[in-house]
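Apart from one protein chain that is not included, each protein chain of the complex appears where it belongs.
Chain naming follows the written order as A and B, and within any one chain the residues start at number 1.
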Amino acid sequence: MPKAPFNAWLVPAGRLLLLLGLCFLIAGPWVCSIPQLQLLTQFLSLLVIAIMWNLLAGYADIVSVGQHAFVGIGAYAFFGFAVFAGFSPYLALLAGGATALVFAVPVMLIIFRLRAAYLAVGSWVVAETLMLGAGKLTAFGGGSGVSMPVSVVRSLGVQPALRYSHIYWLALAVAAVALATTWLLMRSRIGLGLTAMRDNEEGAGSVGVNLIRSRILCFLWTAPFLGLAGGIITLQKLRVAPPASFSITDWTVYVIFIVVIGGIGSFEGPIIGTVVFFLIRQYLAEIGVWHFIILGMLSIGVIMVEPRGLWGILRRVVPGDLIPVSHRPPARPLAGSDSAPSGTHLKEPHSTPAG
Amino acid sequence: MAGRPAVAPTGNGTLLAVEKLSVFYGQFRALFGVDLEVRAGEIVSIIGANGAGKSSLLKAIVGQVGRTEGRILLEGADLTALPTAEIVGGGVALVPEGRRLFPSLTVEENLHIGWEVGRQGEIGFDEVYRYFPILKERRRQKTRELSGGQQQMVAVGRALLANPRLLLCDEISLGLAPVVINELYEIIPAIRDRGIGIVVVEQDITRSLAVADRFYCLLEGRVNLTGRPQDTTREIVAQHYFGV
């Protein structure tokens, strides 16, 4: 940018807001009641899932609607390691993340055989299969699930207050690591290559060679974090059950709405989306099924009108990224939002005649 | 299409009038106020280097560029804001660069598409098969199985079956053997003699000027030379072509 525009102060202001949010999260256990802390824990878990889905759909061109599978795998694995193997909850949490990563390899081998347009439903088939498979595990209570023994619960703290602040710290740590490392990934050559690919379909031939490798890395990247989130969710709910642990509504439908409305393909989008979702969630619950309809219409509207979501709208006023991912000037405006006929690509090259 | 004569007038009436046409692709401007005229029964060549705006001009005439300024008139009727289907239905047919056939359709089906999108007229399948006898033999074959030259014949045939008053040919010699090019270029004057106005865009200046009644030279989106081929010299054309 050549010189500071009149609204340049918005960027530091936005960053300050993020910093204040972070301070609030760190101060959480001291300033919040137990129910508030539980809500914040849910917020952090959902934030992690949203960031991971955004990494896949917004950058790596992997539009999955089956990522709830890894949340469920993490939940079940955490439960298994903590209850049956007698691991400490902390170790079981890590083992749950690792298990999700192990499962991600065969899942990837299956769904990457499908072209991008068909991968979405393919990932759903896999998630559905895994959920039905979890329902066949008799040790985990089969289709109706099982609760966690009290002894495991108490190992995190005898008093509920202590226990919930422990769970909260775990959630905050997972979210912090997920955010920071994913940000570093996006700033690495791999991330910049993906961003270039996304923003310029034609001219990114040079990064095409590494594209498959980058997509593999991104897919494998998200699995352990989703698994960790699944473990934390299980710690909060204190039980596993196929439809709840592998909940497509909670870990995919809401997450897609959050990312789309907040702003897909930006780092700020999922954060804004998750905050907005939690701010309006209690009102949404009151209107029953209609809140899904409103969210659905809202996200279709966003895709039609401003595919970059709320952050895209804010970004028209805010002159820079709050969390800079690339070192390039502002993202191009998304072309073709008003139904231009496809296929009228620019054929005349910019070259001038020789001589 | 009310108000238009059903039959193309013979004589020297203006068929196509392009007035102060500019074409934009986002921030990029491909044409700067181009004026051009084509009469019925006339072959007009557009020459110019790569990127001079030749293809943009043709695409603008059939309504396939995003934003234009200026007017495009076909016998006085304004085409500028019309969708491609109506422009083609009104008597403008394009032989696109790169042929752009439908590869999984047969020769006959490809030709039929032209017949359906075009206007009523005298050119039928027999006529096209008379120009290109090989296509009759191959009419049940998928066009992806044809040679490049045969594919180009299908592309020309498809445009002819639309019974155009104005035929636009974009780089029809591209990638073809000289023998095949000769065969195609023999047919163009015959088409002209039916009273059809023809615009030919070619890289090959010699070929292009040989077939033309008149020509326009484009340089960086502007017309910098126009006239009859016999009234100019190779040097003058080359100077304007390269802009030196």
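One rule holds in what follows: contacts are C-beta pairs under 8 Å (C-beta built on N, C-alpha and C of every residue); 3 or more make two chains touch, one makes a residue touch a chain.
Criterion: contacts and distances are computed from a predicted model.
S.K.: Can you pick, from "DNA ligase-associated DEXH box helicase", "Paraquat-inducible protein", "Amino acid/amide ABC transporter membrane protein 1, HAAT family" or "Ferritin-like domain-containing protein", the UniProt protein name of the chain not displayed?
M.R.: Options "DNA ligase-associated DEXH box helicase", "Paraquat-inducible protein", "Amino acid/amide ABC transporter membrane protein 1, HAAT family" or "Ferritin-like domain-containing protein" narrow down to "Amino acid/amide ABC transporter membrane protein 1, HAAT family" for the missing chain.
S.K.: Who touches the missing chain here, A:Leu19, A:Ala139 or A:Met297?
M.R.: A:Met297
S.K.: Of B:Lys54, B:Arg138 or B:Arg158, which residue touches the hidden chain?
M.R.: B:Arg158
S.K.: Of A:Gly21, A:Gly133, A:Pro160 or A:Pro324, which residue touches the hidden chain?
M.R.: Of these options, the touching residue for the absent chain is A:Gly133.
S.K.: In terms of residues, what is the contact footprint of the unshown chain on subunit A?
M.R.: Interface with the chain not displayed, on the subunit A side: 57, 61, 63, 65, 109-110, 113-114, 116-118, 120-122, 124-126, 128-129, 132-133, 135-136, 143, 201, 248, 253, 256, 260, 264, 288-290, 292-293, 295-297, 299-300, 303-304, 307, 336, 339, 341-345.
S.K.: Please give every residue of subunit B in contact with the chain that is not shown.
M.R.: 59, 62, 64, 83-85, 87-89, 93-94, 96, 100-105, 109-110, 112-114, 116-118, 158-159, 162
To be clear about the criterion, only the chains that are shown with their structure count from here on.
S.K.: List the centre-to-centre spacing of subunit A and subunit B in whole Å, with centres computed as mean CA coordinates.
M.R.: Going by mean C-alpha positions, subunit A sits 52 Å from subunit B.
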